[in-house]
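Complex shown without one protein chain; remaining protein chains in place.
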Amino acid sequence: MNILIYNEYRHERNPDERAHAVYPNGIHTAIADFLREDPELHVRTVTLDTVEEITADVLKETDVIIWWGHMNHDDVPDAVAERVQEAVLNGMGAVFLHSAHKSKPFMRLMGTSCSLIWRESDDMERIWVAAPYHPIAAGLDRYFETRADETYGEPFGIPTPDETVFIGWFSGGEVFRSGCTWQRGWGRVFYFQPGHETYPIFYDPNVQTVIRNAVRWAAPASRIEDCMDCPCLPKAHKGAL
Amino acid sequence: MNILIYNEYRHERNPDERAHAVYPNGIHTAIADFLREDPELHVRTVTLDTVEEITADVLKETDVIIWWGHMNHDDVPDAVAERVQEAVLNGMGAVFLHSAHKSKPFMRLMGTSCSLIWRESDDMERIWVAAPYHPIAAGLDRYFETRADETYGEPFGIPTPDETVFIGWFSGGEVFRSGCTWQRGWGRVFYFQPGHETYPIFYDPNVQTVIRNAVRWAAPASRIEDCMDCPCLPKAHKGAL
Amino acid sequence: MNILIYNEYRHERNPDERAHAVYPNGIHTAIADFLREDPELHVRTVTLDTVEEITADVLKETDVIIWWGHMNHDDVPDAVAERVQEAVLNGMGAVFLHSAHKSKPFMRLMGTSCSLIWRESDDMERIWVAAPYHPIAAGLDRYFETRADETYGEPFGIPTPDETVFIGWFSGGEVFRSGCTWQRGWGRVFYFQPGHETYPIFYDPNVQTVIRNAVRWAAPASRIEDCMDCPCLPKAHKGAL
Partner (left out) sequence: MNILIYNEYRHERNPDERAHAVYPNGIHTAIADFLREDPELHVRTVTLDTVEEITADVLKETDVIIWWGHMNHDDVPDAVAERVQEAVLNGMGAVFLHSAHKSKPFMRLMGTSCSLIWRESDDMERIWVAAPYHPIAAGLDRYFETRADETYGEPFGIPTPDETVFIGWFSGGEVFRSGCTWQRGWGRVFYFQPGHETYPIFYDPNVQTVIRNAVRWAAPASRIEDCMDCPCLPKAHKGAL
């Protein structure tokens, strides 16, 4: 299974930012490290500096893309965002993490504002499993906690999710649909709230369990060559898609 | 508009219970009182003692039923529960309050366990508006609070709601989908979490706003005589439903 | 994987009915025969005469139940229907075929009328794949046809399906959501329209593909002991469900 991790990788390279200390080699490396413990996963990473490596050919070979971005969403070229969107519609899975709620590919797939309220105040988040039967929740207790993270709150400007797997409780008083799934074309999309760049969230075993589960869940059962096409078909035409 | 309020009315008549002091004339009376301030609403109440008054004819004249029950769900006759379910499927609106999550009519309409976790510990609930565009949320701020109520927590064993209007944050650490809607047949169903019998929840202006909005929202635009019927129709048959 | 097939088995035993010639050993046997070609499936059958064999213990060992019933829905004891419903909520998969739309377990799980319009006029049904990415549609062309079957038509009185996998086109002019899925508690439910007792539908390779796919799709990833329970939990209580 081929996993492609995109990380903006700007905060972590700035020695003046707290993120530099938490993720010295970047969030993408932290995620890649624990995913690579699974020998069935072939993991590749790409950053904003090398974002053009996300070609149509690379996406065709990718089973699941993981996306983390924050301050530089606008610097991702529209053509790349469109390629990612189409690859999802053609069957590639996609996992969007934390501030990727405002990334171009996620916003294109949702069609909505993807807005929320937020605050950086070291709130603890308790993440409740609202859909305990869901494969993405496998191996978790009723809830797990991240000691401190950026707070995200409702209303979250998304289309009604197919399933709300997690709902987050923040010590400062907010709630958030912290884990949501959507089918989009042939592809499966998962959004997961935790993971601000200044907190060691991606070293957390429960967060790693969720991401591992999500990768398995989002992997395509089948793919299509070009779902954008509108074929003109004669009467009683069959033929595989 | 005809509103029918069903209340079990057992806790409040027991002088040894706290509910007696909070709702001396019963929860149904408290709800009826504020609804009756709207001259367009004709409000009738019924309790477990008079539950047989919920006849098919009465339901046919009812636009929206409001249901509160708790310890005596099982004493509601199956025939009554079935009548309420069918009236909803034929177009009557239904608002289920608090512990009515385990009432017979609600469970019949959902088809699921309707289970949850709970605790009586005087937790404050902060109820967030997750769907601010929804008519049931009209006139509310980003959130409102009930100073103390019974705690309900996820997972809530319901079918995925059409819309999750409210999500509750409890001071003890739980979250709950505190306001949910479902279309069932011709009828609209709303579940609303606040309202344990020992707290003055139904005197709260925000709670009253929600219930008033919900009644308006759930009122039928159209009704059918008997949606249970499966007509055998000849080819090219039209005819109104 | 343990499959339990329930078939009413009344039409087929009546020598005066056409069903007797089409399914001399019953619909359950026809379905069991092609499922047993897969060595991973352990298939057991039960009929209305032996319906009490559907005990809680048997259901606990069953991964997916397949249900066919028609004229004798009412003769299935309520206790059996309730057991099946709860087993689904606890994780067992369920595939409801054709006239099982009015069976007790299906109606309990849906909570709605499950009504439709119908006609017996040897219409051809062309079943279109509306969700080609769905595992239940794997291996099918754009559509397949059953040469003649009972006609079912909209409106179909169901809650909005999670996914509408198939939409049927009938030569007499009707349409029908012929393949629908719902998550209910821990369990997955699939309804499939084809299969009147007087047509050799269950010998059709495409129909067999759908049922085989559905059985795989509905098999539980995880189960719970008793989802009906509402535990009272202290603050900050974790623990697996």
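Going in written order, the chains are labelled A, B and C, and every chain counts its residues from 1.
The definition used in the following text is that contacts are C-beta pairs under 8 Å (C-beta built on N, C-alpha and C of every residue); 3 or more make two chains touch, one makes a residue touch a chain.
What you see is a predicted model, and the numbers here were worked out from it, not measured in a lab.
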item: Chains still shown that are in contact with the chain withheld from the display; value: A, B, C
item: Touch criterion as defined above, residue of B:R13, B:R44 or B:H237 at the omitted chain; value: B:H237
item: Full-complex contact with the absent chain, from A:V64, A:M110, A:C180 or A:I201; value: A:M110
item: From C:E12, C:E86 or C:E174, residue that would touch the chain that is not displayed; value: C:E174
item: Residues of subunit C (touch criterion as defined above) contacting the omitted chain; value: 117, 126, 128-132, 142, 153-156, 160, 162-164, 167-170, 173-175, 177
item: Absent chain, residues of subunit B that touch it; value: 91, 129, 132-133, 135, 138, 141-143, 162-163, 183, 185-187, 221-222, 224, 237-241
item: Subunit A residues touching the omitted chain (full complex); value: 85, 89, 102, 108-113, 115-119, 121, 153, 155, 157, 159-160, 162, 172-173, 182-185, 227-236, 241
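Just so we're on the same page, only the chains that are shown with their structure count from here on.
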item: Two chains joined by the most C-beta pairs in contact, as defined above; value: B-C
item: Homomeric contact subunit A-subunit B: same or different residue positions, threshold half; value: same
item: Chain of greatest Cα-centre distance to subunit C; value: A
item: Rounded Å distance between subunit B and subunit C, as computed from the means of their C-alpha atoms; value: 32
item: Between subunit A and subunit B, centroid-to-centroid distance (C-alpha), Å; value: 37
item: Junction residues of subunit C, two or more chains touched; value: 162, 183, 185, 241
